[in-house]
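What you see is the complex with one protein chain gone and the rest in place.
Entry: subunit A
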Amino acid sequence: MEESNTLSKTETEPVNEQTSISFSLNGEHMMLEVDPTRRLIDILRDDLALTGTKISCGIGRCGACSVLINNQLVNACLVMAYQVDESNITTIETIDKEKGTLPIIQRAFLEEGGFQCGYCTPGMIMAVKSLIDENPNPTEDEIRQALSGNLCRCTGYGGIIRSVERVIRDLQVEV
């Protein structure tokens, strides 16, 4: 087996050459040598061990891998390495850096039952963040639209809706 491994080695080298990309990840500057077509989700989860961003469908249908790129909500399974060069990426991990009190959105999910198994939760929270950052007082329809790309199999969305409404109330109190 050793011998044949050596023999076939050249055939199995990655087709694409590595390229150098740089981006800001949760405020930290990153420089990576990667296959330009490598999916962002794999870079985050496998190369950088940031497993807060989840993978579920792999085709942009469930939102489990939602992250913000230049403040835009995107599915990390549909983005390739070369596309994030020079960009600003925010993942769920950004939040855990702020130890102590949880930010409003997380606290609302925690206290209103916005999660059960928690696997869709990081993506869902990124989607809520994206909504609230732009529109702190969304209507029912705006909430539905903003979260329509994020699937949850546990809650039936009841707890998630209550969480978003709580966020809206809490923001108004803050103001």
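FYI, a contact is a pair of C-beta atoms (placed from the backbone, for glycine too) under 8 Å apart; a residue touches a chain by one contact, two chains touch by 3 or more; residues count from 1.
One rule holds for everything that comes next: contacts and distances are computed from a predicted model.
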Choices "GntR family transcriptional regulator", "Xanthine dehydrogenase subunit D", "ABC transporter permease" or "3-oxoacyl-[acyl-carrier-protein] synthase II" - which one is the UniProt name of the chain not shown: "Xanthine dehydrogenase subunit D"
Touching residue (missing chain; options A:51, A:71, A:137 or A:172): A:51
Omitted-chain contact residue, chosen from A:21, A:132 or A:160: A:160
Residues in subunit A touching the chain absent from view: 1, 4-9, 12, 14, 45-46, 49, 51-59, 61-62, 64, 91-93, 95-96, 102, 106, 109-122, 125, 140, 143-144, 147-148, 150-161
